[in-house]
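As you look at this complex, bear in mind that one protein chain is not there, while each of the others sits in place.
First chain written, first letter: the chains are A, B and C, and each begins at residue 1.
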Amino acid sequence: MGAVAATFEMAGFRALLELADDALILGHRLSEWCGHAPTLEEDLALANMGLDLLGQARALYAHAGEIEGKGRGEDDLAFLRRERDYVNCLLVERPNGDFAATMARQLYFAAFMHPFWRAIAASSNDATLAGIAAKAEKEMAYHLRHCGEWVIRLGDGTAESARRMQAAVDELHRYTGELFEASPVREKAVADGLLPDPGTVRAEWERTIAMVFSQAGLTAPEVRVPQSGGREGLHGEDMGHLLAEMQFMQRAYPGLTW
Amino acid sequence: MGAVAATFEMAGFRALLELADDALILGHRLSEWCGHAPTLEEDLALANMGLDLLGQARALYAHAGEIEGKGRGEDDLAFLRRERDYVNCLLVERPNGDFAATMARQLYFAAFMHPFWRAIAASSNDATLAGIAAKAEKEMAYHLRHCGEWVIRLGDGTAESARRMQAAVDELHRYTGELFEASPVREKAVADGLLPDPGTVRAEWERTIAMVFSQAGLTAPEVRVPQSGGREGLHGEDMGHLLAEMQFMQRAYPGLTW
Amino acid sequence: EEFLSLFQARVDREEKIEPNDPMPEGYRRTLVRQIGQHAHSEIVGMLPEGNWITRAPTLRRKIALLAKVQDEGGHGLYLYSAAETLGVSREQMTEELLSGKAKYSSIFNYPTLTWADIGAIGWLVDGAAIMNQIPLCRCSYGPYARAMIRVCKEESFHQRQGYEIMMALARGSDEQKEMAQDALNRWWWPSLMMFGPHDGESAHGEQSMAWKIKRFSNDELRQKFITATVPQAEFIGLTVPDPDLKFNAETGLYEHGEIDWVEFKAVVSGNGRMNRDRIRDRKQAHDDGAWVREAALAHAAKRAASRTVPQEAAE
Partner (left out) sequence: EEFLSLFQARVDREEKIEPNDPMPEGYRRTLVRQIGQHAHSEIVGMLPEGNWITRAPTLRRKIALLAKVQDEGGHGLYLYSAAETLGVSREQMTEELLSGKAKYSSIFNYPTLTWADIGAIGWLVDGAAIMNQIPLCRCSYGPYARAMIRVCKEESFHQRQGYEIMMALARGSDEQKEMAQDALNRWWWPSLMMFGPHDGESAHGEQSMAWKIKRFSNDELRQKFITATVPQAEFIGLTVPDPDLKFNAETGLYEHGEIDWVEFKAVVSGNGRMNRDRIRDRKQAHDDGAWVREAALAHAAKRAASRTVPQEAAE
């Protein structure tokens, strides 16, 4: 919500926040499945993916706080911003829905983040970010494989699972375009060599999705109006409720150590 | 959570809080239905009942704050206590469930509060409370009629509605005993003439429930271990999530005017 | 032909057309569409505001918001009843809403992101609706006009409450003032879009004017709204997010910047931020409630059947 000029100066910080918020919100969403998954093995897999993302978020917030240089630590950034200042994409805040929707959301995200982290590791002039990226790339490779297999299993399973899987795709595909958009802040970060243009991994993402959908018998819907706004803090209505839960303890007991 | 001796001195204040917390939490639960009821008419009826309860809560908190004499206003009491300090009964915090569960919960509560408010209006030595009670009694008469009719309609409707209605009763009946328990605090308040012993309206409650159940074809389950603890701030796990939502704005923006 | 002129003559004489009066099919169809859309808007409109009831920051605001949403439901009821007088059933209208066939005011496809959005909705959205609805109190169709009279009474109160919320925020902390300004920034243009396309591009305008379903053009109403609202914003120290907004002393009207008709079209065609969520929520309520409605019917049938049995046996 701050002036554009100020955030432009803080482009590196803001770009790191985009990555961190994506990881935090999606990790939080996955953690909501705990104890409620279709099988015990999936409870573990979902928790595993959630832990990967929360770990990435933690490292990114810590680094972002250093870059910002105003003394804000990982928890200040994760828990104490206003909703309009979270800059995650809309895809990651979508509610879990059923298992098909969760797998679709994760597939879409992992199919992007896997090559994007690889590109960051290869080209970022920020050694810390490159280090985070190298680890995250491996983690996202697992997410991609795990969720791609599930999307295929569900798309080419029973009539009901196919219906649910296609419904999930019909609902979520409209949120994928935002992954490749470069906000003005991100464009500046690209120019500064912090990370590459997300558009450069779009072709690979499309190939991955097409390959999985083909095996799954799924059709990507035509999206006439891609949904976006997350990078400007313009979220949907689910985000406020998510943050009310997530931030509650820090708000109710300000400034304490846990 | 404070020492028992301190609360004993504050018996009147604490007894008012019990009434206010019941009304607030149940009103909040009803408000969650807004826009999601089975018919438009029920959206209005549920909102109506929610408004009655929230209005009662507001009057009770305001009065309780005066009695306490520490400068706490209605919003301080409603929004800024810790979960362990809310003294509502367990029944009102139960999740809405389906429409049958919501009607059962409301029937159980109204069948108690209607005669209880009447008794308070007739006998309380606190003129403000007696005034609140006179209005609330009329409101609860409507809740009782409305929900009693629905319980009958659903109990004696289709096989599915009867199944759901009986399931709701099987789930919730165990929480009704607590309505008639007099906590030590309430016993003192009774002795002080603030309100009558809730046990005195039990016979009427049982007659009302029996009459409705008979027309509805429902069977009250045998409850070997009545559930209680709400009056000591020992709630279930839903309460914390309810309060996180409800208190969020006051916690996130402390001390402001809205 | 003669029928049409007789009908038009009645309308011109400001006579109210009532349900059993003969009317052109086009008149009936236009009203069914418009009243239905209006009813659907009230119902769907319960959702963005309903989104904040559980997080309302004070008891007073919580009660006021719940009451407002309840009023909107009540408006929906009046309007569905008015539409039913024209031969369409509630079930049919509900089906058209849930299938996407019937429209509702696109303003409700925007998300309520902060508490200030609740103030902005009351102030701007109810404000714009009032501009549309006051003339409708003199609509030629009796049931619609009478429904509008009842609606307008309550809606003025809502609009004042919304403005009062904004005022409290604008006079509050820096953060609260920022929150209010941010909400105004996001709700201003969509509120202007509530008046529909510019007059030249409005499909239904002329015939509706002739039949006195519509009394003022889109742009006229939009201008009234801006004229009323800009001073209200200035009074509480908020800035309307339109750098091209300029009061023209000669015309006494405000010139304003270009509305983003691309966004308008996107939202109207189902691609706004919340379109799918709104319909999904309404569909879920409808589906989840099916067993309840079926039970009510079954119970009523049982009662009716038992009343035909001799009284002794029934007891």
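Keep in mind that, in the parts below, a contact is a pair of C-beta atoms (placed from the backbone, for glycine too) under 8 Å apart; a residue touches a chain by one contact, two chains touch by 3 or more.
All figures in this text were calculated on a predicted structure; none of them were measured in a lab.
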Please identify which of the visible chains the hidden chain touches across the whole complex.
-> A, B
Residue in contact with the excluded chain [from A:F13, A:F116 or A:F248] | A:F248
From the listed residues A:D75, A:D170, A:E187 or A:E206, report the one that touches the chain absent from this view.
-> A:D75
The one of B:E83, B:E149 or B:D197 in touch with the missing chain is B:E83
Over the whole complex, note the residues of subunit A touching the chain we left out.
-> 28, 31-32, 34-44, 47-48, 50-51, 54-55, 57-58, 61, 74-75, 78-79, 98-99, 152-154, 156-158, 160-161, 164, 245-246, 248-250, 253, 256-258
Against the hidden chain, subunit B presents residues 1, 82-84, 171, 174, 224-225, 227, 229, 234-237, 239-240, 244
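The rule we apply is simple: only the chains that are shown with their structure count from here on.
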Greatest Cα-centre separation from subunit A belongs to chain B
For subunit A paired with subunit C, centre-to-centre distance based on mean C-alpha positions, whole Å | 36
So, in whole Å, the Cα centroid of subunit A is separated from that of subunit B by 42
By residue number and range, which residues of subunit B touch two or more other chains?
-> 245, 248
Which residues belonging to subunit C are in contact with no fewer than two other chains?
-> 55, 175
